[in-house]
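Only one protein chain is missing; all other protein chains are in place.
Which chain is which? They are A and B, in the order written, and residues in each are numbered from 1.
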Amino acid sequence: MNRWLLWVPLVLFGIFFAVVAAGLIRPKDNIIESKMVGKPIPEFSLPAAIEQRPALATTDLATGKPQLLNIFASWCVPCIAEAPQLLELERAGVQINGIASRDTPADIANFLNRWGNPYVRIGTDVRSIVQLELGSSGVPETFVIDGKGVIVHQHIGDIRKEDVPELLEILEKAG
Amino acid sequence: MIAETGLIALWLAASMALLQFALCAIGLAKGQDELFKAIRPVAIAQGVLVAISFLVLVWLFVRSDMSVKLVVANSVAIKPMLYKISGAWGNHEGSMLLWIAIMGVAGACIGIFERNLKAKTLVATLGAQAFISIGFYAYLLIASNPFERIFPVPADGQGLNPLLQDVGLALHPPTLYIGYVGLSIAFSFAVGAMITRDVGPEFAKAMRPWVLGAWVFLTLGITAGSYWAYYELGWGGWWFWDPVENASLMPWLAATALLHSVTVLATRDGLRAWTLMLAVVAFSMSMIGTFLVRSGVLTSVHAFAVDPERGSFILALLAIYIGGAMALFALRVGSVKEGSQFEPISREGALVANNLLLSAILGIVFIGTLYPLFVEGMSDEMISVGAPYFNLATGPIALILVAIMAAGPLLRWRRDSAKALLNRISIPVFLTAAALFALVLFTTSMSVLPLIGMALAAGIAVASFAPLWKRNLRRTPMHTYGMIIAHFGIAVALVGMASETSFTEEKLVAAKPGDEIMVNDWKIKFHAIEPVAGPNWTALEARVTAQYGDEAIHEIAPQNRMFASAQMQTSEAALLTRWNGQLYVVLGDSDEQGRWQLRIWWKPFVTLIWYGGVLIALGGLLAMIGRLRRAGRQKKQRAYAEAMI
Partner (left out) sequence: MIRILTLIVTLLALPFSVPLAAQNALPASPYAHQQLDDPVQEEKARSLMEELRCLKCQSQSIADSDAPMAGDMRSQVRERIAAGATPEEVRSWLIERYGDWVTYNPPVNAVTGPLWIAPIVLLILAIWLARGRFRRRKNSKKDAS
């Protein structure tokens, strides 16, 4: 047998070691990003979640002005955490559309009364249909949509204080 | 004071391991034979001390000594005795101590019983064993002392997760660890043999019982784990190709290859380098398996007790032991002759094919399991590799492998002819063809792999008994019976797998009390939902009766359990076993109309999967006992012959 062949197992082990060591060091986030970023927002039309706000459809999102599309739910704790940041964005003049995920009108109304309502429109997505269309895998998630109705950015998880300037910047670029 | 006794015993055991390693190293380097005499007692002392240390830990759990941190974190005073005992290894520190204890005892066993090996190889083996142990001792003593005290002493423990109280889970870790340690011994033998360059039949015969023993426990571990996942998870599946399952399969594949190549080495003095490599790989796979499970580097359904820090420790050990062994292999094996070459059509030819195909399957499972991690590291992409890939890639190879398995034992050593083989195997071949024909004719829903698998199983089942043909049954050695039973077990499991895959009937219904559901020949009636309560849970229990044809009516009660303390919900499947399969009923949620979700499966012959697994393990056990007894007899004969001279 060739001498050099005997080193093959060690080399293979070296590759294994490098792969798992890198995997161990890399933070494990388990975040599945949407592949819809960069593509036009898919066709959908959702009924209004509460009486006070109009329904939401694809056509409402391509108005020539960049907007935010925020997926939330009354049963979601991080959604409470991001509520102040959404209000701050609203005060900065950002148009925020909401999609309530797997929720009831009464619970949504309660949630908004308690933690504030930054949304211009809220659609209700009781069967995660639009969420699946958007390639979203949880709540909360926020999409930045440009004036032509193209998704330009996806923010996974709650919006923290430090995320607000970044989102504003992305919105500005999209405009 | 009891905890301190355990800790002192552990320190002493660790120093014995150091001493053992030093004696072996110096002895080998200087060739001082008088040092060798001291090594056996040291190995025995190490085994006794580490066993004491582990028993002390068990005792602390039995006594519920709440001054010990580990007991507080993993036990409560009121708990069934079995779970108090299993609590000792139901955690990271305790399981490490269990591992090292089994390893120490196994080392002591080599010290006491191994008399056939050349002194130098034995010394090198015990040295390698001590070297492995030192790493584990270091970790236990420096980073995760199981005997650490807690102050102030709490009134009671925090308890083991009530869900972890399961007989299967209590016995699963020791079973696997015994298997892993058995492979570590094979690894040490291989390292010892590489150091002394003494690879031959003697070495293979010394290693064989350890490999067989390890293989029996690994087989049992996988079989039990599969059945446990089947009834506990409530999905009716028995193998998911989940990373943690693959982690337990890989050492088994390597051990299966190893135990066959060891036979070639013992009988024909061939496959020397290959056997050494397999011994290194088999233990590597058990370490890698442990690493994958504990580090959380791969996402798994079975992932618990995950801790990246522990992961880096195990990885460091991996690098030292496996990297070291492979470097040694590269440096030393060049001068080990691979041994004689073989005829393709011969017993050893079939065993070589077995080894290469098993290694190919091992390679596929290994690559498939780690590839997603590799992709994540190299790019922004994320991919999943699951059952479709593994079934497609390993299935056909596995079927070729089992076909060779049927023919192999019918071949003569050294040289045989294809014609003679065809003669001997004509009945199984005919049976396979007939089964294939019948299945194609009378079934509609079978896909290719299960179809061929089931047809092959018919032939293999008969072929596995063919080695007994025209033989004196009483004079046939026990290890031959072991092989026959193990090979027959493969056929049995294959039928179960193919049948479950092809003929399972599933029905999802929303049922009101009084509804009747037909699944295959089962008439299932849903009567009512009633609340029931257990020690730490409440449950909704469905009253269901099931009747197969006109047979007696059976009552079954699938549950939806809520654990108050943890706000957890589990579904407890109800199983009804007949000789020809299992009825599997799961209770789901209720809908607005007050109907209840029922998931019902009829799984024909599914139990054969695990009966097959048990038969395989039993075959391994018989082979091991047979080999040990024969070795014992030969030793006596030799002693007698010497005495006569």
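Definition applied: a residue touches a chain if its C-beta (ideal position, glycine included) is under 8 Å from a C-beta of that chain, and two chains touch if they have at least 3 such contacts.
Worth saying up front: this structure is predicted, and the values here are computed from it rather than measured.
From the options B:Ala73, B:Leu171, B:Ile397 or B:Leu628, the residue with contact to the chain not on display is B:Ile397. Taking the complete complex into account, A:Pro78 is the one of A:Gly14, A:Pro40, A:Pro54 or A:Pro78 that touches the chain left out. Touching the chain that is not shown, out of B:Gly363, B:Gly377, B:Pro467 or B:Pro513: B:Gly363 (per the contact rule at the top). When the missing chain is restored to the complex, the residue among B:Glu506, B:Glu530 or B:Glu551 that touches it is B:Glu506. Looking at chain B, the residues touching the absent chain are 163, 166, 229, 232-235, 237, 240, 242-243, 270-271, 299-304, 306, 338, 341-344, 349, 352-353, 356-357, 359-360, 363-364, 367-368, 371, 375, 379, 381-389, 393-394, 397, 506-508, 510, 566-570, 588-589, 591-592, 597, 599. Remark: the residues of chain A touching the chain excluded from display are 1, 28, 30, 32-36, 73-79, 102-104, 126-129, 131-135, 137-141, 156-158.
One rule holds for everything that comes next: only the chains that are shown with their structure count from here on.
Each chain gets a centre from the mean of its Cα atoms; for chain A and chain B, those two points are 43 Å apart.
By the touch criterion given at the top, residues 273, 277, 280-281, 284, 288, 291, 295-299, 308, 311-312, 315, 318-319, 322-323, 326-327, 329-330, 333-334, 338, 370, 373-374, 376-377, 382 of chain B touch chain A in their complex.
Every residue of chain A that touches chain B in the complex is listed here, in rising order: 1, 3, 6-7, 9-10, 13-14, 16-17, 19-24, 26, 28, 30, 32.
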